[in-house]
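Note that one protein chain is taken out, while the other chains of the complex remain in position.
Showing chain A:
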Amino acid sequence: MTKNINSQEEAVLHQAKISRRNMLKTAGVGGVGVLLGATGLGGLLTIKEGKANSTGKKDIIPFYGNHQGGITTKTQNHVYFVSLDVTTSKKEEVVKLFKDWTIAAALLSEGKPVGDLSSNEFLPPKDTGEAEGLSASNLTITFGVGPSLFVKDNQDRFGLKQKQPNELVDLPKFPLDALEEAWTGGDLCIQACADDLQVAFHAVRNLIRIARGKAILRWAQTGFQRTKQADPGQGTPRNLFGFKDGTINPDVKNEKQLNEHVWVQPGDGPNWLVNGSYLVVRRIQMFIEVWDRTTLKEQEKTFGRYRDNGAPLGQKDEFESLDLKQKNDQGEFYIPVDSHTRLSHGDGSQRILRRAYSYSDGMDAKTGSFDAGLLFLCFQRTPSKQFIPIQERLAKMDKLNEYISHRGSAIFACLPGVNQGGYIGETLFN
């Protein structure tokens, strides 16, 4: 139901030609304070962002704030996600990297190049240039640290071992996992989301360039959703199986829900991660050719929802709360016991903030099929009580498993946000 309200709200804003950015701006001068309170973004409105407003740019998500962007931010059209390995063995170089990244990311988020144009033509330009003249496109850059940054091959690499949270450990092996080394793990991650893929790529490219000599690419994956232009109504996006995906999510405008399900709270673990969030990434290959020859009835029973409107089976509306007890004339559950929706939901106590994107990487050279699927990204406060139990249920008996295969996996602690003058990761490294 909340989703409906959100959509209406968006529609109203759209009609009134007030952008998200303007909304914040207006709120800042006391116009729609109630609305702002509801967005949970209030904390981001520092003096710094006030200045950013005055540039009149409408698609800027402020980089500085209590939380990093790209988590509760309305999902942008594209993601460019990279996992990195740290190559330096010096802690001060890692710290320097995060400082440099913070400055660059703040500039990029405002649609600015990472450095001035060089006046010396014997030097390569500081910024790679492909985003020149492009808008910020709601770019968010989210940094995370993986378990192997703390301990790798039993080595306390940077003296951070005692700071490693109990929750930040490699995910357990789930039944049916078909993980490939090339798509697994990482010391660091960068999630760049934007409404323009070139803008997202530009951000990652420049951040990787800044990291040369300190960190290297481990794996990279782009992802897409239907664009906002293609779906002005902003309905729930469909995955590559044609079903709506992401209907049940915590309300990103409800601070209480976010504190309960998404943001790490004081007392949860080491305090450096308070206001951060755990990110679980799964690269899930979807056998779309196989799916496409499955009957509609079977497809719907697999998901537990109708394909056309996304309503739970036996119900009418996409956003109706699941009725898991309702049975049909034959005495069978409308929503089958092995359906994706029922298993994901469980008893409803475990909720994760999903921010998944589809991916399409051309052809699988071995089979001649599409290499396509889902870059599943989800944020949570406590993986051991959220993603892990959910995935254990799914891996055991989800009917969807016939059509998918988990090829990649990683977990990262997404660092808390930072105010101007600080740097991402300062609570961890100081």
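Note that a residue touches a chain if its C-beta (ideal position, glycine included) is under 8 Å from a C-beta of that chain, and two chains touch if they have at least 3 such contacts; residues count from 1.
Methods note: contacts and distances are computed from a predicted model.
Student: Pick from "Lipoprotein", "Urea ABC transporter permease subunit UrtC", "cytochrome-c oxidase" or "Phosphate acetyltransferase" the UniProt protein name of the chain that isn't shown here.
Tutor: "Lipoprotein"
Student: Sort through A:Leu176, A:Ile216 or A:Val337 and give me the one touching the missing partner chain.
Tutor: From the options A:Leu176, A:Ile216 or A:Val337, the contact with the absent chain belongs to A:Ile216.
Student: Using the definition of touch stated at the top, determine which of A:Thr87, A:Asn309 or A:Asn328 touches the missing chain.
Tutor: Of the listed residues, the one touching the omitted chain is A:Thr87.
Student: On chain A, where is the contact patch with the chain that was removed from view?
Tutor: 87, 120-124, 209, 212-213, 216-217
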